[in-house]
Structure formats: C-alpha cells, structure tokens
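For this depiction, one protein chain was excluded, whereas all remaining protein chains were kept in their positions.
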Amino acid sequence: MKQFVSVNDVKNVTQLVQDALDSKANPFGEKKIGQNKTLGLLFFNPSLRTRLSTQKAAKNLGMSVMSMDLNTHGWRLEFEDGAIMNSDKAEHIKEGAAVISQYCDIIGVRTFPSLTDQEKDYQETILSQFIKHASVPVISLESATRHPLQSLTDLITIKEHQKTNRPKIVLSWAPHPKALPQAVANSFSEWMIAADMDLTITHPKGYELSPDFIKNTPIEYDQKKAFEGADFIYTKNWSSFNDYGKIIQPKSNWMITAEKMAWTHEAYFMHCLPVRRNVVVADEVLDSEKSLTIKQANNRTYAAQAVLKNILK
Amino acid sequence: MKQFVSVNDVKNVTQLVQDALDSKANPFGEKKIGQNKTLGLLFFNPSLRTRLSTQKAAKNLGMSVMSMDLNTHGWRLEFEDGAIMNSDKAEHIKEGAAVISQYCDIIGVRTFPSLTDQEKDYQETILSQFIKHASVPVISLESATRHPLQSLTDLITIKEHQKTNRPKIVLSWAPHPKALPQAVANSFSEWMIAADMDLTITHPKGYELSPDFIKNTPIEYDQKKAFEGADFIYTKNWSSFNDYGKIIQPKSNWMITAEKMAWTHEAYFMHCLPVRRNVVVADEVLDSEKSLTIKQANNRTYAAQAVLKNILK
Partner (left out) sequence: MKQFVSVNDVKNVTQLVQDALDSKANPFGEKKIGQNKTLGLLFFNPSLRTRLSTQKAAKNLGMSVMSMDLNTHGWRLEFEDGAIMNSDKAEHIKEGAAVISQYCDIIGVRTFPSLTDQEKDYQETILSQFIKHASVPVISLESATRHPLQSLTDLITIKEHQKTNRPKIVLSWAPHPKALPQAVANSFSEWMIAADMDLTITHPKGYELSPDFIKNTPIEYDQKKAFEGADFIYTKNWSSFNDYGKIIQPKSNWMITAEKMAWTHEAYFMHCLPVRRNVVVADEVLDSEKSLTIKQANNRTYAAQAVLKNILK
C-alpha cells in the first residue's frame, strides 16, 4: 500500500479486514515490522480516538511516534502555490511536508473541511498538497471528505457481528446542534459499497450526500421504512452537501430511540463517536447490549495496525 | 492494587513505601513488568512534576505512555447522567472513559476542584465518573480533594530522613495570592495518619480542613507553639473549606522564615511545589540545606513506579 486516504488505495478490502483481525488476535506479535520506523501524527484539528488508537497501533508494531498539534506547537501553513507570504502564515506546505518527511517514515494528517467552500473541501486541497509535497506515505486521520480509518474499523466490526453473508445496513442521519462534515457518511458509504454490503441510506430531504460517494445506493426518506429488516443501524449527523455546510432543518424527531430500533431485525447500533447523547441517540440505545460503539473504538487500533503494517511491508 | 485514588486503596502503606525505595535503588531493574502495557495520562489541568515523573516511572517499568491535554487536544466532556447534549460538550464521560480504556491498561487522571461547589468537589464527581465508566484501573494525578501520589512521595521522603521512630510533623498553612484547593493538605493528613505519624496542623482560624480527612489530629492556631519540637515542617496554602474556596484572610505573617524554622527541632522543610518564593516561604528557607523540596520532587518518580507496578502485578 502506497498511501491510505480512501478505499481506492486498498487493493483487497477483504484481506485488509483479515489483516486487522490477525493483529487483534495477536497485537504484540508484529513488533519487528516497525523497528527503527517513525510515525508522525499531524493534527490541524482536535482528536481523541484517532490520536490514541493510531499511536497504540504504531507502538504495537514497534514504531516510534511523534505527534504535533500544529495550532499549539507550530504555526499556520500556506497552501497556495506562488503565494507572496507576507501575512500570518509562516511556512509553506512545500517545505512543511518535505521537512516532516525527513523525520518520519509515514505521516498521518488530520484536516477537517471548512464547510464554507465546497469545491476546495471536495478537492481535498490540504491533504492533496500534503501528499504532493511529502516524500513518504501519507495516511488520512480524517480529511475534508473521508475518514477511512473509521470506515475500515466499521467494516471490521460488522464482519465480527454479521450473521448473514450480506446483512442489511442502514446509514441513518440524526440531528446535531452543530454543522458537521459529511466525511464519515461519505467514507462509510464508499467502504460498504466496496465490501458489497446491502446498504440503504436514510435522511430528511435536503441532506443528500455527494453522488460521487454513494453511487446508486438506495435513499429512503422514510426512516421507519428504511429501518425495517435492518441488521445494523449506523448513525451519523452531517450538514447539507447541496446547501453546503448548512443545517437546513434541525429535525429532532430523527433521533435514534429504542422504539425505532424495534422496527429493525434486532439490529446492532453503531456510531463513530464522539456522540451527543439524547440528541443523536437516546441513552437507552447507547447503553443497550446491541450498541457496538465501544467495540468500534477498540477496533480503531487494529484498523490502524493493519494499514501501517501494509504500508511498511 | 485495583486503583490508586486515596490511601484507602493501599493495603499496606509501609510495604508500598518499601516498594518505592526498592524502585529507587534499582530504577531500571523492573522493565519487564510493564512490557506491552500502556499508561494513558489525561490532564484537565496543567501539570509539570506529575506529568514528567509519572511518564518517567512508566518508562522505567517498560510501559508505553500516551498523554492527552483534554483542553487543547480534545473537547469538553459531559458528566451528567441523562443530559441532553445540545450545548458545548461533545462527548459524555460514559464514552470517554470506556473508549480510553480500550487503548490503555491504566489511566491517570488530573482534575482540579471548581472551588465553587463544595458538595460536587467533595463527592469527587469527575474522578468517580471516570472510575465508574473506565474498564481499567484509574490512578489519581491529583483530584478535587486528594493528591495521593504526592502524599506517598512525602511519606517516602520523611522515611528517608526521620531520625526517630515517630517524628513530630507539622502541616503549616502559608499565605498565597490565589485561592488553592485543599487537596494536598487533605491527602497529606490522611497519609500521615495512616502511617501513624505524630501530626500537628497549624493555620489561622477559618482555615479548618474537613474533619473527614484530618480526623482527630490536633490543631494549633499559634504557629510558634506548633513549630516547637517539630522534626518536619510541611507547608502548603489552601483556601477555606468552610467558607468554601475563599481566601478569608491573607495573613502574610504566616510565611515560613528562617526565624520560624529556628523554633523547631532542626526541622526539615517540605513543600510539594510549585511554590511562591517569599510569599509562602522565604528564599533563606528554600535555599537552606534543610529544604527537602527537590528530593521530594525526585521521589515522585518512585512513588509512581511503586503504584504502577503494584497495579500491574
């Protein structure tokens, strides 16, 4: 694997899931793979699960880890080619990415979208510039439009819990007080399609995702109809793609409740976390035995471990 | 040891001190104990000694360490059960503690009191919620009402320097420009009582500590009388417990000076640091040969090492 920024970087998704399960079965058995190798983690935005699980994965492989929070440890970077840098940006991405490549064998980058400039966000300006100017493999720790380590984690967790060959999976929008990226939903769709899952997406009108990610996945605007027969409910809020970055309707009645889970085929509940309790999902669902959220969080380590070992090999 | 948040978690205080002295005698001889184990350090508040000494202790035991400063690296946590999370708190402690438990074998938490809500602070709301929702052992890196790693350090340092079986130890209040927690004083009292030391507490009227911590320890409002015959003067400022979190009287004449140290039985001077020079204590005392403050700081490593190895065993 040369980089890991989307499912398109993965030759064999099934094998990658198996690699992760192998790491999970024997997390400390791969310590030689990362010997004398260094992972750099660069955060333009806050992170808890990704920060800890990716560090843990690297340590399990015997790698060194160096983390930087650009906003508190460093300075603002310039991303425009040809810029006359006489304002507040102290370093160009050309130097930034090339320099960090001198110290790291793999670089992880977290960079959220602006949610104001759709074109720039969907062109993945920052991540692309990083990749272009880095001389080592780059992995996404969540970018403007995708969160592939999360999606791989989700697929691993589904594989561990599915009872049929092709379970019905429903990606359901849910309400949230803040405007959030589409990245998790985009990426989840992309990976479920790649893994040939039976995916349905449900959301209020106006929250359609980009067709580049969901392809011809069926959209069901009636949440109840969507939930019928579902084996997995994957919940996530996102802001509007078409009315870019906006909360067009609060729709608090889309919150996931026990009553709604009863419409399903005894479905598991999934969410990438962090989650707003009693806004996105009711306590009763999150605290039920059907909730896989903490198991998903645990699988983040093995998703990252599988990706890192495939890049190092 | 299942957790370490107060002296009540310790079966045998004398043995724990001995364990720390054993680590001090041979700090790198215990590298196998922590192999493939990870310590997570979570800071809701600033930290220097605790941050560095606990990391050092974990490394001495062969552990990996992952640190997070929640305020700069992450987001605000919700601690109320049943909360409708539609304001500024992005993650509930239920998920936060459970998730971090997926990546760490032991979690250290630093969380200071509000100093505005006595009941909430003295119920240790944040630390208790963490313990409740974590699935791995929790150690306190100083909480609202206690600082047990500091108190263990203090006991180790006293054991190293005491010349009699039951030295006279005086915990003396001293002035400070800011309102500070009672945690160090509470905790010190608790540990000295557990170790059966001859403890006297001296402070101006109005600075009485919670009886839950000091039990029937004698209080002497006359600093001079208290100091007479003392072998150790342990100094610390704290704000009022009864008039909760307030500086009721500045009392600059309570500063520790060489003149006051002369009232004692050639006592050693102790303070947990950081200390305001010439406000809490005069330069002449801190810079004297009788000051144990830097030795205390050094013992922080071995206190943490003893606690970690007891939990790992």
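The letters A and B name the chains in turn, as written, and every chain counts its residues from 1.
Throughout what follows, contacts are C-beta pairs under 8 Å (C-beta built on N, C-alpha and C of every residue); 3 or more make two chains touch, one makes a residue touch a chain.
Bear in mind that the values here come from a model prediction, so they are computed numbers and not experimental data.
Chemist: If the hidden chain were put back, which of B:S47, B:Q102, B:S187 or B:T264 would touch it?
Modeler: Hidden-chain contact among the options goes to B:S47.
Chemist: Applying the definition given at the start, please give the residues of chain A touching the unseen chain.
Modeler: Residues 36, 38, 40, 64, 66, 68, 72-75, 78, 82-87, 90-92, 94-96, 98-100, 102-104 of chain A touch the chain absent from view.
Chemist: Just checking the interface: what residues of chain B touch the absent partner chain?
Modeler: Residues 27-28, 43, 46-49, 51-53, 55-56, 59, 69, 72, 177, 273-279, 283, 286-287, 293-294, 297-298, 300-301 of chain B touch the chain absent from view.
Please note the rule applied: only the chains that are shown with their structure count from here on.
Chemist: So what's the Cα centroid distance for chain A and chain B, whole Å?
Modeler: Averaging C-alpha atoms per chain gives centres 39 Å apart.
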